[in-house]
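To start, the structure itself, in structure tokens.
As you look at this complex, bear in mind that one protein chain is not there, while each of the others sits in place.
Going in written order, the chains are labelled A, B, C, D and E, and every chain counts its residues from 1.
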């Protein structure tokens, strides 16, 4: 199959749909990959890396969209990309159609088959293409929070881990799923006083087993949320509400709701 | 030299001055050891263990005291033992003479040379024969405290480490010396929320380096003591006040004073 | 729905069926909660906390039972409570009917629908309302055991973790389920030499992965039980025998049997 | 003695020379403390906290300087403060006189006795009033570095700890003293790949013992610096060069020089 | 049932099909066990241990095979054992029939029912009788590798963990299943720099959660394999390729394939 890798054009999007290693793996499996010139630049992948991996560099996005049977992207197509979509073309990317009526209609009108990363479910009912994003989000949350607690950033001048003699800051993480666990881990790593609240006792049991005395696990109720959030120096919201019908049968509720 | 090992007769004292291993080491070094019958019973050492180690079992305390050039005990002699002490005899035991005027006079009158365990100082200025007692005391403190927090013992029904979903109890340790460090270790082991206060920042730095995010170290002031003690579920006092002239030059202040 | 929270009247039962936070959550979900005067006292919850959470304090158990459509308790009803039960009433509590013929007949006769905590099963086939009890039991086992090993409690004067220079005590835990894992964790925390025996190799593998070199895992046979129990200073029995038909299909055998 | 606590007026200096707890301790020891109005505001200490601790709030810096026998500050006096200094007055603050000819002359001319925090040496030859600053500096270094590696801050879009499947970033710390150890700890906490270089093998041995397999320790030579710095994603300089005559006899060289 | 335990006769096979503890358990369950003389010698189990466990020692392999309804072995039968197999006999051992045409025909011809350890699957779809072998293999891999890196064994004179000041060796483990995890654990234990590559992101996520900053997890592609293997001091191959139809429905792919 011919795959196409156009450069992302949405604001502040530096990622790219395939790394050179990904191109090599596809090439190795017998496919051809068209790579738009400088598509990987924002992620530090020069064109020659794609070429060495077997990709073919093409000069324009138009050419990529016109030739490829399947387009691999990061973000949903935006207005300038609509006319490039072709009937029968496969589009593999984050789509988030729910709030985007226009894109939905464009896909229908142009007869494009979209496969949205955020909906792909594995045998366990989890969302494997969202997990890495959740990991990054949880880890970033702490370093961003630490930054905004600095006096220079307008914060209260608090260091998450304190220093010997000075107590650590209190980090409260709402939700013990992938985002929350990764946030808690980084906050523990910076030696903060970390508390995770969750409505799932089995999940709190797992976290307690994993992190022992370093992590405080508290059953989430209106009361405990109020008490802990009000006493916190940094709060990380890590709850994903999924309506019941979205949860595949037999799936653990990865991110849990707190009312 | 002939050493004597009398049985302790003070109330609730189950220890014995020498283990069979100790007797063997002394024997090996060319000494003779007289062991009073059943001297080691309270510590689980039967007479035959002392015999196998080379000790000679004798029937009465009187015989031990009458024969040995050096007596090895645990506790200071009490009234029934005074008349057994002989001029020129060496007495190796905990003495704690300061508050015990009568014993002091007995030793002087009977010309006994007492070497008090609690005063023996090593090259670093620490008290090596007190250290194991401090270790035991610190470790016991937590298990005794845990016991008295049980509802059945009249406590508030609090489990030091909580369980998943329920926050851990707050243990506050005043002083970060040997007693305090051992208490803190056991409390961390039971997964409590542990805070050590000390007036020595270098000591807090060492504790922080050793135990990382699991231990809270707070500089001890009237304010921080008040705040932490009042919020604690269990408080361990682990401060030894030594007047300045007692501190050997160059010695680290192992147990630190909090005003 | 109107829920009722009577005070427990069984001997030595200090717990209460709902915390104020629980009452608030129910209130928030549109229910009404009647709380018997001083119901939460044994657990440290004053009446005013229930009031602030939205509960209505009533003066007698009779009133609670007479008004509520569902009764939330901790322990099974005992004789004085039988006549208070009303036809059609829901009873949510630990019931343990198997050995209690009279209570079973009372429930049938009075047409009460009992929902026993100990029988509620989640999607994974585990018993979520027993788990916290097992956690508490396992953790308490070690602190109670440590207490009874003290000389003052009639024990052999052994400190679980020893001190530097003196070997740690040997703790043997029979069964690696929730009770056993929590017991083992506390025993490791007190720095004992801890061994878990279980008939499930996959469970031993999980424990070994979790606790590494700190925990000894041994496959349970008559031989290994004999050898380890006889050499132990403290033995924790943590085996729950479930007959095969009780184990839901697809459920991991949480507590495992050793013959 | 009457102590004075003026508000800091240097740019971006939010700290204050004494906390309320410090004031209370001084008061308790029989001293009086004058606190300039809002002196503690930048550090989150309201005037009433100082009052409750026994301090007396005064309206102007002039009054503090005019009355107090000893001034406690954070930063060295700057031009507007020169005329406030009085003959015989004690000044306790960071001074850093070496590069500040004018301040040196002002102190001499006005006959003020300055005690510089940065020169106070304890029995071990370390600088106890610099240590907490070094701890803060080392810990901040990593969080500041993490911030500047973010794409949004103009960095290469690297997360220090990576995520599962993506390698961690390489953090190289030059010097294994207080700054370096604290930086390394935070970087390990964020799960980076951390290397410390130092010219002191005994120091590397201590670090290796403390942090085990999580920390790479490399003997510092021109070669190893070149190799490691060039391969690093983040480099922390944590070397303090002290000329030989500055090192007190018998003192460990806390921060070590790398040529 | 009468079980038979013949001595293994294949080269370099020191193991034995049942330990004395196993014999005792079978005896306890009402079975009889015939043990060939010295069958357990290679594993350190003397005949008298089997006798004490209730086994009956017999003088020859022939007698064992002739009498027992079920034979318990370690390795597949080899030529001298073929004629001993009897119609209707149960044979419980590792069989690995796929590459062994002759053994397959012998079993068919002699109407023996072979149950191969390596094919027994539990409810989760894993292979419980292979797991312990994989654990041993993974752990041995590192100690064998360490041995061959010694100068005396013809290696490059590299110590896996380095020493303070000298960087650790790089160990690369291909595959994060049972073998790989055990190998990685031992390599981390020896303080090497350890990297696991796997094609399963969820597995990498689990490993990352378990081992944190001590383990590098990298998604396996042709590129990352090339890069890491070429830079490694020691490579452990821990990949088991199972064709799709071999994987039981619902089973996690324990050992994962890398193309």
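In this text, a contact is a pair of C-beta atoms (placed from the backbone, for glycine too) under 8 Å apart; a residue touches a chain by one contact, two chains touch by 3 or more.
Just so it is clear, the model here is predicted, and its values are computed rather than measured.
> In the intact complex, which of the presented chains make contact with the chain not displayed?
So, taking every chain into account, the missing one touches B, C, D, E.
> Which is it among D:1, D:108 or D:209 that touches the chain not included here?
Only one listed residue reaches the unshown chain, and that is D:209.
> Any idea which of B:89, B:143, B:181 or B:228 touches the chain not displayed?
Within the whole complex, the residue contacting the unshown chain is B:181.
> Of the listed residues E:56, E:86, E:124 or E:139, which contacts the missing chain in the full complex?
In the full complex, the listed residue that touches the missing chain is E:139.
> Contact with the hidden chain only, please: which chain B residues?
20-22, 24-25, 28, 53, 122-124, 126, 128, 131-132, 135, 181, 185, 189, 210
> In the full complex, which bits of chain C touch the chain not displayed? Write them out.
Answer for chain C: residues 161, 163-168, 188-189, 191-193, 195, 201, 204-205, 207-209, 212-214, 216-219 touch the chain left out.
> Considering the whole complex rather than only what is displayed, give the residues of chain E touching the chain that is not shown.
That gives, for chain E, the contact residues 12, 14, 42-44, 132, 135-136, 139-140, 143, 146-147, 150-152, 156-157, 159-161, 163-165, 182, 185-186, 188-191.
Assume only the chains that are shown with their structure count from here on.
> Of all chains present, which has the mean Cα position farthest from that of chain A?
Result for max centroid distance from chain A is chain B.
> Taking CA centroids for every chain, report which one is farthest away from chain E.
Relative to chain E, the chain whose C-alpha centre sits farthest away is D.
> Would you say A-D or C-E is joined by more C-beta pairs in contact?
Pair with more contacting C-beta pairs, C-E versus A-D: A-D.
> Calculate how many whole Å lie between the centre of chain C and the centre of chain E, each centre taken as the average of the chain's C-alpha atoms.
Centre separation, chain C to chain E: 39 Å.
> Compute the distance, rounded to whole Å, between the mean C-alpha positions of chain B and chain C.
Computed value for the inter-centroid distance: 38 Å.
> If I count partner chains per residue in chain A, which residues reach a count of at least 2?
132, 135, 161, 163-165, 185, 188-189, 191, 201, 205, 209, 212-213
> Okay, what are all the chain pairs that touch?
Chain pairs that touch: A-B, A-C, A-D, A-E, B-C, B-D, C-E, D-E.
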